[in-house]
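Heads up, one of the protein chains got dropped from this complex, but the rest are sitting where they should.
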Amino acid sequence: MVEKIKTEVQQLLISGKIKGFLGLREQHGQVGPYLFTDAQDLEGMVIGDRLKPGDSRYPLNKQLMRIARCYPDEVFGVMVRGCDERGLRTLFGSNQLNPEKVVSVGIACPQELADACECLKPFPDEFVAGEPAEARSFQTVAKLDAMEIEDRFKVWLAEFSRCIKCYGCRNICPMCYCKDCTLESRDFLAIGSLPAENPIFHLTRAIHMAGRCIDCGLCNEVCPADIPLRTLYKKIADIVEEEFHYRPGYGEAGTRPSFKILGEDLQH
Amino acid sequence: MAGLAAAFGSGAMTNSIAELEDADCILVIGSNTTSSHPLVATRIFRAKEKGAKVIVVDPRKIQLVHQADLHVRHNLGTDVALVNGIMHVILANGWHNQAFVDERTEGFEELRGVVEQYTPERTAEITGVSVEDIRTMAEWYAKARASSIVYCMGITQHTTGVDNVKSLANLAMLTGHIGRESTGVNPLRGQNNVQGACDMGGLPNVYPGYQAVNVPENREKFEKVWNAKLSDKVGLTIPGILEGLNSGSVKAVYVVGENPMVSDPDIHHVEKALRSAELLVVQDIFLTPTAELAHVVLPGASFAEKDGTFSNTERRVQRVRQAIKPIGQARADWEIIQDLSTRFGYPMNYESPAAILDEVAQVTPSYGGITFDRLEGDGLSWPCPNSEHPGTKFLHAGRFSRGLGLFHAIEYKPPAEVVDVDYPFWLTTGRVHVHYHTGTMTRNSPSLHEEMPEGFLEINPQDARTLGVKSGDTVRVSSRRGEVLVRVDLTTRVRQGMVFMPFHFVESCANILTNPAHDPIAKIPEYKVCAVTLEKAA
Partner (left out) sequence: MEYRTVLTTCTYCGCGCGLYLEVMDGHVVNTIPCKTSPVNEGKLCVKGWNVHEFVHSPKRLTQPLLRKNGELTPVSWDEALDFTVKRLREIREAHGSDCLAFLASAKVTNEENYLIQKFARAAVGTNNIDHCARL
């Protein structure tokens, strides 16, 4: 699989279409993000499935934003899965990345990963490697929905009680680009003791994920307390789709939902 | 570490962090794990998820209590009595592992003699823990397939620190919960490379690899490799150095990356000692309160600016890689020492940290197979005696480092300072999740500083009412050694009669108050217990 990516990246670099390609590389015996800039040196490039598919994914889009902010005139390539593509579209739509400066190189996720992610679309529209896997529905959400609301609330309170307030869910999130973060606003949330204010901290973040979360699951993987944040945000995404007929990243690039605010239709 | 070395022959975490996940019972005692070792807490959370019993023994209601099947709030400094009481119940019920005791240990009869005196009723009286809870702890810990003990400074920072550790070692040996996967006695080291600093001989009594300086063969070996005459006299510990400065027997101190002016107990005493030095050299990355007193300050490089290795709490040696050039004229500490030594007339010409580690491997048996090349990937846990050895996940399998494990019969002794009419509150100190040690790095990190910009004193709301203070008020906290002003935080995390302060904040410096009385063997000061009085500040 990675050979196809390498070939594609090599051509992009040689042709000068991109300045660099943000992908993954196995180096020093570990897998990490890496900016490939030399077509002759793509050694160690991997797709991030070390022991099982997708077990070493990184927030490449978020890193791309950091790079693009410093080098707005350059074009960069980036490896994208289905979720990353949804992320790119949403970031294009909110002017965080310029679609003309990004070349995506797609891979389709294997079924095992699609199952684990409960992914609604485990492949980008175009991909150079992999076979499209079948979509999966949100069983984890359904399981919680089947519970009585008091019990469900207790489950979440218990999950949140382990939070060590690392802010990792926000830090890793490719959709968290705000300069001022509500989680750090003293008007909303107290500082100091652990766990983070329960449940306000995580519910505040969940609300901010509405209309944003592209269901990549990096938050879940990064959580030192194994809080099933992805399930929480999947539920939020379901509610947003039901109420506003919008699911981030699934429409055309740059599209945003139409909201009725103060009696006016705002069309973007 | 002296306690574990005496019992097992090796002073380090016996098992690896990841193994905790598969323990059936975890006894967390004197460790605020979610704040101080968050990634160890991850494994405890997972063990709990898999059905393990989690017992938290801590006078404070720390976050981990939310995950505990049992939380025990014993009186400060009564750990020995509590563990003796637990062992009493285990023996009385025959829950101990007689085969393990017979085959792997010595000193059992002496232990039994002392433990017999610690009936649950007597233990309850000393510790304030109920008879029922003592029994539950004994049963859960002893009867589990694999029980693991996790402890930290809440155990060691007492005048009886070594006794506390030996007691935990007793408990593990009595039940055979050691030398196997997911068991053991696991001290969490507070600093990234405190294990490594010990391993490398940054101690007054041992060369690298815990080879005693007063054993002639060891000295001869190092004299040969280092091509120098070496002293056979055991050197001074930090308290000894400070005393030496005061008495005039120590004239010069060279400090690398340490900040005793915030971290040591009874700061006024420390300051007096350091000010009396004829020469104080401080090598650091910030102008710390200690550096401010120095005659010479040398700018070192941070971890991001140099190559090398750190040894983590589970004895795993891992690479540190240079990301950027040193800031300004700063230089890597190994380069500074090497230059200094050469100018001093003892030339050092290492090409790189890799070359230094090669010499370490040559003289340190437990690091014998550790080289930069082999550390690619997951690193190596010592002992790793040769270049083919894969490293050691858990210690003492089949045999203790010292041969037989040694039981120590230990009697409970009260803390050096207890509350009285003049100083009626127990003060205990510790860390918070956002800050680290003396705050030199974390308080210079904007995100962390903003999360917690100032120190505080935790006080029970009942006590606050009696004193007439409300949340956010400032109180004057005084001990026999000094006083500080600090903002109060009303919380039931502490019980009535007890207060807590983090020690990271120089402007409300907890260590002005703490007691320098220290353990007679390990010389660890009693940071965790002293007596104070409180009054509302005007």
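Note that the chains are named A and B in the order they appear, and that numbering of residues resets to 1 at the start of each chain.
Note that in this section a contact is a pair of C-beta atoms (placed from the backbone, for glycine too) under 8 Å apart; a residue touches a chain by one contact, two chains touch by 3 or more.
Just so you know, these numbers come straight off a predicted model, no measurement behind them.
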Of the chains you can see, which ones touch the chain that is left out?
-> A, B
Among listed residues B:190, B:414, B:461 or B:497, the absent chain is touched only by B:190
Hey, which of B:119, B:276 or B:318 is the one touching the hidden chain?
-> B:318
By the document's definition of touch, the residue of B:159, B:442 or B:491 touching the omitted chain is B:442
Using the definition of touch stated at the top, determine which of B:117, B:246 or B:341 touches the missing chain.
-> B:341
Tell me, which residues in chain A touch the chain that this view leaves out?
-> 19-20, 27-28, 30-35, 37, 48, 50, 55-59, 63, 66-67, 70-71, 74, 164-168, 171-172, 221-224
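Throughout what follows, only the chains that are shown with their structure count from here on.
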Approximately how many whole Å separate the CA-defined centres of chain A and chain B?
-> 39
In the complex formed with chain A, which residues of chain B make contact?
-> 34-35, 38-39, 41-42, 45-46, 49, 63, 66-67, 319, 321, 376-378, 432-433, 450-452, 456, 489, 491, 493
Under the touch definition given earlier, write down the residues of chain A that touch chain B in their complex.
-> 28-30, 158, 161-162, 164-166, 184, 191-195, 224-226
